[in-house]
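Missing here is one protein chain; the remaining ones are kept as they sit in the complex.
For clarity, chains are labelled A and B in written order, and residue numbers in each chain start from 1.
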Amino acid sequence: MRLSIGARLSALTLACVTLILAMVVGYAYVVSRDTIVELARKNGTAVAQGTASRINAQFQATAKVTETVAATLEDADLSKRFLSDLGRRVLFSNPGIFGTAVAFEPQAFERGTKYFAPYSYRRNYAITSVNLGGDDYNYFTKDWYQLARELNRPVWTEPYYDDGGGDTLMITYSAPFSRRTPRGLQPAGVVTADIDLAWLQRTISSVSVSASGYVFLLSRYGAYIAHPDPALIMNETIFTHAEDLNLPSLRDLGKEMVAGRAGFVEFSDLPGVGAAYVAYQPLPDERWSLAVVLPKDELLAGANRVTRIMTGIGLAGFVLLAGVILAVSGTITRPLRILTRAAGGIAAGNLDQPMPAIAPGDEVGDLAASFTSMKEALRRHIADLTTATAARERIESELRIARDIQMSILPKIFPPFPDRAELDVYASIVPAREVGGDLYDFFFADEHRFCFLIGDVSGKGVPAAFFMAVTKTLIKAVAEREKAPGRILSKVNDELAADNDSCMFVTLFLAILDTRTGRLEFGNAGHNAPLLLRRGRPPEWIGSLEEPMAGAMPDIDYTTGALDLAPGDTLFLTTDGVGEAMNPTLELYTDDRLLETVSAHANAGAQDMLRAVSASVTDWAGGAEQSDDITMLAVRYLGPAPQ
Amino acid sequence: MRVILLTMLMLLATTARASDQPLRLVLHWLPQAQFAGYLMAEEKGFYAARGLDLKIIPGGPDVNVSQHLADGRAEFATMFLSTAIERSAAMDLVHIGQIVHQSALMLVASRDSDIRSLKDLGGRRVGMWGADFQIQPRALFKRLGIEVTVVEQAPSMDLFMRGGLDAVSAMWYNEYHTLMSYGLEEKDMVAFFFRDLDLNFPEDGLYCLRSTFERDPAAARAVAQASLDGWAYAFAHPEETLDVVLRRMKEHRVKANRAHQRWMLARMQDIVLAGGAPRLTLSRTDFERTTHILMEQGFASEPPRYEEFVMEPTP
Partner (left out) sequence: MDIQTRIVDTKALLTCSGRMDAVTAPRFEAASTELLGQGHTAQIADLSGLEYISSAGLRSILAAGKKLKAAGGSLAFCGLSGMVDEVFRVSGFLKLFKVHASEAEALEG
């Protein structure tokens, strides 16, 4: 997917901001939650401990009174009156005690009395006394009696509904007592003190935890003694409750509490309150246990509210930031978009596309300036290129003209004189790309005098071509009037040197062969020496007279050399383009190699010899660019024409 | 003649008055799921459907049901078979229907103690309820040849929980679960079932005085049949039954919790059905075994004969 810079910038920045925001909010939530939970743990534990110790104080007072009474009974002179008064006194001075009894073993109070248990208890703000026991109320198997009696130590009973007397939910502290008899101390019964559970429940319900938090109290076997749900009290233990709710964690809590341990646990779902923390604390003496339930929602309401507010602020900030970023990225990228459109115009070839005026000073302004100068450079470059192309084309056409001149004036029809049997003549020229200005020519000056020449004009191009053409024309004109090649060269030199400001010159080798005698006269104006091939003799360079090229200076007297050709002798003339032909590693072909090649074809005809040399040179060059014209002329004397 | 007529009229009037008075069924313990069938029969009108106007009197630790029959405070009663056989020595009782076919009585020791087999109980303090619940244990101890210290056991299991007893009597459907409700796991307890020790005493059954039965056998049979209908209904509708049972318990200010009563109802289903269909028939073998042990234990000297004692409706 292709996104604009603005969108990408916005997305990236906003993603970062969101991440940071989430981290901040998350961290704040976690920290405040942990603080609150820690606070709840301390608070809950404190509440549990406080309540436990309040209850315990009452329990201890009750236990103390009961044990004191039990101790008193050991030696007291017992009468019904005494026991009744004792009960009333105990209740009078201990408002926390609901009822108290002194229950005797069968026959222990007096012979013939199975049940004797005077019981005083509060009813309607007054103290009432009854005697417990009878066939309908066998107290010997009641926990309040039997436990202390059988265990022979004071105990707190589990909560129970007493229907013998009291008719209320209560717990009882029972202490066994003995009587001194002639047979020593004998177990005589049990002293009890009851605590009305309503008092306990009031104490516990008066403990204020949070709005929906509460405290509950478990007996030693996990029975609910106090709980905001009255249906649970006395009916359920925490274990049956857990079984009923199918809540194993509640059963685990019950086991912890019943085992007398203190702790703090988290519940994911407690009936009525949902997620909650529970701090629990055993009551010191009895193995009862008290728990404070703190609903999690309520505890964390503050943290949750702060988190919500922070999230709200964060979202508002997010929206604001998103707007700002979009606006800013818009202003940053607007010039870029304008520039992109303009550059698109340039790319399409419209160099006259005006570049938009973008405020300089920032990167985009610089970019726009660069575009402008690039456009200008491009325009200049294209103009230069156009000019250069025109120039090159002009040069090319000049070269073409030069070559056309060169080629058009050189004789190219072979054999040139088919009716002359005395001679075998062949010539070739391979012009370089930039025409070198080589020339050759041959003609009969008169009936028997065959004039031939080869030359090389200094310089290139059209001027060289013209110079060559002038030279050729001059030679031909002079050769008709003058006999000796030296003289011809002197005349031609004077003509060329006159008004030659450009200092052009031409090297020339010019010879005249008398076809009747084989007599060869020649002159050399600075040209490299030709090769003479005679039958049965090694080839030899001839005719280097060490005289200057023509056209450079006037008034030079050229000498004329002479030799006699036998039929079959060949004169092989070249320009320096042959010896100086280079291979790709810039090595010269050299005159020595030329000599070798020509020797190998000494007996061939003019054309074959020339082609052999040409092939050898081409082979040597091997594709390297030819830097100079390669011109060759072979003249073979075949003997005088038959009469 | 006028006198005879008058007497006849008075007799008719008496009979009419007698049939106007509601019949009473006294239960041998506090209302709980152990009596779910009777309570549901009353609640769902199964007694009325059979033409009976019957009122249930709940029992309790201090209610002697045979005394209620003897005193005319109730016409019908539920009793253990053993109790009924014992009482029949003093009063002319007849059996009109067997409800519980398997004994739920058991002895429970703590896994923490060193008691692993019945023999380990020798010389230990064992909690037992009243005489009716002592027959099977005493027979067992005699058979094993061990002596135990019997401590009369309170309805609560507190003394056992506090280590005052090495083993306690328990009904499978009741006190066994009470111990569980105190946080003990089943694996924490060592249990001995009398039904598995060749001491299976059929328990809850329906009884009345022979005179009551003879005066109106149809009514007696209707009571038994309607009670059995109540049980079938209770097993088929456990939650509704639990609602009713718990309500009755609260009315009588008895500790009540649903989990406990659910357990009790399920166990009652086990021992009422005892692997068969609801039935009122008392197994002759069980009857013979019970009488034999009662005689052996000296609880009965001249037990009734099955044919004279068992008056249950022909199936």
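Just so we're on the same page, contacts are C-beta pairs under 8 Å (C-beta built on N, C-alpha and C of every residue); 3 or more make two chains touch, one makes a residue touch a chain.
Fair warning: this is a prediction, and the values are worked out from it, not measured in the lab.
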Among shown chains, those touching the left-out chain: A
Residue in contact with the excluded chain [from A:100, A:428, A:471 or A:507]: A:507
Absent-chain contact - pick from A:460, A:487 or A:636: A:460
Sole residue of A:471, A:515 or A:528 that reaches the chain not shown, by the stated touch rule: A:528
Selected residue (touches chain absent from view) among A:147, A:478 or A:549: A:549
Those residues of subunit A which, in the complete complex, touch the missing chain: 434, 456, 458-460, 502-505, 507, 525-529, 544, 546-549, 552-553, 556, 576, 580, 627-628
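The rule is short, and it goes like this: only the chains that are shown with their structure count from here on.
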For subunit A paired with subunit B, centre-to-centre distance based on mean C-alpha positions, whole Å: 84
In the complex with subunit A, residue positions of subunit B that touch it: 61-62, 151-156, 158-159, 161-162, 164, 180-183, 250, 253, 255-260, 262
Parts of subunit A lying in touch with subunit B, wherever the complex brings them together: 135-138, 140-143, 146-147, 150-151, 155, 157-158, 160-161, 163, 220-222, 234-237, 239-241, 243-244, 251, 254-255, 258
